[in-house]
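What follows is a single structure, and I will ask about it in a moment.
A single protein chain has been removed from this complex, and every other one stays in its place.
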Amino acid sequence: MAWFKKSQKSESKEKSELWNICPSCKAHVYKEEWIAGLKVCPKCNYHDRLNYQERLDLILDNGTFKEINSEISTNDPINFVDAKGSYAEKAKAAKKKTGMNEAVVTGCGNINDIPVVVAVMDFRFMGGSLGSGTGEKILLAAEYALRNKRPYIIFSASGGARMHEGIISLMQMAKTCAAIARLNKAGVPYISVLTHPTTGGVSASFATIGDINISEPGALIGFAGRRVIEETIKQKLPKDFQTAEYLLEHGFLDKIVARKDMKEFFTQFLPYAMKTPKRRR
Amino acid sequence: MAWFKKSQKSESKEKSELWNICPSCKAHVYKEEWIAGLKVCPKCNYHDRLNYQERLDLILDNGTFKEINSEISTNDPINFVDAKGSYAEKAKAAKKKTGMNEAVVTGCGNINDIPVVVAVMDFRFMGGSLGSGTGEKILLAAEYALRNKRPYIIFSASGGARMHEGIISLMQMAKTCAAIARLNKAGVPYISVLTHPTTGGVSASFATIGDINISEPGALIGFAGRRVIEETIKQKLPKDFQTAEYLLEHGFLDKIVARKDMKEFFTQFLPYAMKTPKRRR
Amino acid sequence: MDLDFEAPLLEVEERINELEKLGKGSDIKFRSEITELKRKAKSISKKIYKNLTPWQTVQVARHKDRPLINNYIKNICSNFIELHGDRCYGDDQGIIGGFATIGNRQVMLIGHQKGNSVEENLKCNFGMANPEGYRKALRLMRLAERYKLPIVSLIDTPGAYPGLEAEERGQAEAIARNLAEMSQIATPIIIVITGEGGSGGAIGIGVGDAIIMLENAVYSVISPEGCASILWRDGAKAPLAAENLKITSDELLKLKVIDEIIPEPAGGAHRERDETMIAVKQTLVKYIDRLKRTSTSKLVNKRYEKFAALGRFGKKKR
Partner (left out) sequence: MDLDFEAPLLEVEERINELEKLGKGSDIKFRSEITELKRKAKSISKKIYKNLTPWQTVQVARHKDRPLINNYIKNICSNFIELHGDRCYGDDQGIIGGFATIGNRQVMLIGHQKGNSVEENLKCNFGMANPEGYRKALRLMRLAERYKLPIVSLIDTPGAYPGLEAEERGQAEAIARNLAEMSQIATPIIIVITGEGGSGGAIGIGVGDAIIMLENAVYSVISPEGCASILWRDGAKAPLAAENLKITSDELLKLKVIDEIIPEPAGGAHRERDETMIAVKQTLVKYIDRLKRTSTSKLVNKRYEKFAALGRFGKKKR
């Protein structure tokens, strides 16, 4: 197949206008088809990352989303500077690139007429890292869900804690979990959707303690990074290590739901969870 | 060593007057020494079974034991008869042999002046099997502990459910666990001491759900029998399988306490557990 | 797997099948004979099933065509959402569970899974669960409590799996924990023994407010084979052990271990699967509605008293 690889390389630039190359199997798919297929590869079922807007469009009834706490933005509690410059600059660039204030968007909306509170992380914003603004928004949305007795759904997508905020980012793990614990206590449903990728401090906080944890096919979910683990244990890891399928097998996921079925899944599921909280419109 | 085995055999009868043969390592130990050593083999540390009276003497302050519900005895709910005769006859024989009414003795007493409620199973009574009378006494003692806010300690020693009582014996597992659950809810301490052997339906009920689970060295503890497991999985089991040490390693025991240290252990432990219940004398 | 005591019935049924095949083109020719044979089959099956020995009942309870949890899910539930995992070690398929709707009532359904094919049998270990199965069941029951959903537990297992790894990971503790927790869960729990109620593996998800049993199900502290090999030192004495152990629904009703028997059609659940499952559904709906009327604190107290009374033969002394 050497000839194919070769031609693939030389043509890739012009092709990229029309085609999308699957990050997983490298198949070429018409961009139109790629988008129509919800960024799921028709060849290998790879579920590519969605930005927050695409996720909201996918899951909520058209026009029902109302954002809350949109003004909450990044903070620079430790005036962090690394080799590439300051965190302040980096955050500014992320905001400019994404049009977001933080790595998560929160608000309320309806899923087939059932009111819910959602938090959607966006990997484009500094790798979906958990900073103080992220944690604060996730906590405030949980408190909103608690007050209004509405199910809370978090779509996580994150490389972990945002180390540029130092210890304050670590504290967001405890902070968000405390908010979830209050929902648990009050019987307000909390559903975690772990999308590709959900790792590090986010996997070790709110993302893995849903009443039910669901995920999309092939999503990467894990605590430590593959490279770190391989260096630690001095052996190669299995190919399916830390995939959604692996987590399902090991007892940490309730279900893997294909992207196209996600809204329908919630439509089926939510009535079971809605027995305590009153249904509001 | 053939000569030794031979001489052992021929002399064993007269020897048995003076010597005790360790059931585990077959060492000959003077009976006096065996008893003085609390039936623990000085050679291999094997903790031989104690009868209920020996256990009570070992653990409670002299003269403090007051038995409760001693009149509760065996029942024959399904009029069971097997190859060797009726359960009624068998139970009668067990009573005669042991002087007990059931496979457990319950009551209250003090451990170094700390009042406790105890249940002590006795393997001599039909293999310490869990019958309806056993379950009833264990439940009633739990209720007594609950009413009086005293720590409840069960010393289990059992081959499992008493199948001669059919389904009623199985129900004793749920019944006793329900009593323990009430103690848990009220914050009344419940400590399980799993002595040799604790298997089957007793291991799968009250014996493994102590606030803390402790055991004696080498005690056999397990759900299924070794032979059944070997037949099922078609392989030999490791030597230490289902020992107290094995359970400790696998996370199901808090501590292994040598017999001679058992009373001292409770003297150390009980003050930690006694913060809720009032201390009574 | 044919049941030998069904031989006269199977003979007639076979003849009916033959005739129906032959008669495909020309109905009239065989109609009266078929009608007659069917009447005969019914009468034979009634006769056989009225007088099943306990050991025969065991065979019926284990029959491969008997409705299994998968069949109940498919036939009497809607919107089933299976939930996986114990959040600790794995996902055992010997016990499955999830949200289900039964006659418009939303419940948490759990139960043993035996599997309908050899492949499935292996996947779920013939309904012999590992500790993960019991821990998953407990997780789901707690979730049901949080969501205020009644719990329906379908019991059908030869027993908890007696394996090395099961011991290693605490089979005993997992069952015991469930017994304690189920006694306190603040939502209605309805148990149905649909097939084999095998000892600790059965009661491990068998504590509830209503214990219901299909007519030809069995529920026992030990398998008849196991009992025979211990007390008779001869596994072949299983029929005798089955007789003595009192493991059939009528005996268990007398002992007050169960609250109600769901009658099976003549010929058994494996012969009239749909009819059986509908009967189960109706009974479940009845109990769900009934138990929902009791406050949960009262429910939990009554559940305690229910089990506390089992095996209490003298006068109360508490």
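Lettered A, B and C in written order, each chain numbered from 1.
By our rule, contacts are C-beta pairs under 8 Å (C-beta built on N, C-alpha and C of every residue); 3 or more make two chains touch, one makes a residue touch a chain.
The model shown is predicted, which means the values in this text are computed figures rather than measured ones.
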>> In the complete complex, the chain left out here touches which of the visible ones?
In response: A, B, C
> Per the definition of touch given earlier, which of A:P77, A:G187, A:P217 or A:P271 contacts the omitted chain?
Replying inline: A:P77
>> Considering the complete complex, identify which of B:W34, B:F65, B:F123 or B:F252 is in touch with the unshown chain.
In response: B:F252
> Which residue, A:N51, A:T98, A:Q172 or A:T195, contacts the hidden chain when the whole complex is considered?
Replying inline: A:Q172
>> Even though one chain is hidden, which residues of chain C still touch it in the full complex?
In response: 87-89, 135, 169-170, 173, 177
> In the whole complex, what residues of chain A lie against the chain that is missing from view?
Replying inline: 69, 71-72, 75, 77-78, 80-84, 131-133, 135-136, 139-140, 143, 161, 163, 165-175, 177-182, 184-185, 200-201, 203-209, 221-225, 228-229, 232-233, 235, 237, 241-242, 250-252
> For chain B, which residues reach the chain that was dropped from this view?
Replying inline: 184, 187, 189, 211-212, 248-255, 265, 268-269, 271-273, 275-276
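Keep this in mind: only the chains that are shown with their structure count from here on.
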> In whole angstrom, how far does the Cα centroid of chain A sit from the Cα centroid of chain B?
Replying inline: 53
> If you average the CA atoms of chain B and of chain C, how many Å lie between those two points?
Replying inline: 33
>> On a C-alpha centroid basis, what's the spacing between chain A and chain C, in Å?
In response: 41
> Multi-chain contacts in chain A: which residues touch at least two other chains?
Replying inline: none
> Touching two or more other chains, which residues of chain C qualify?
Replying inline: none
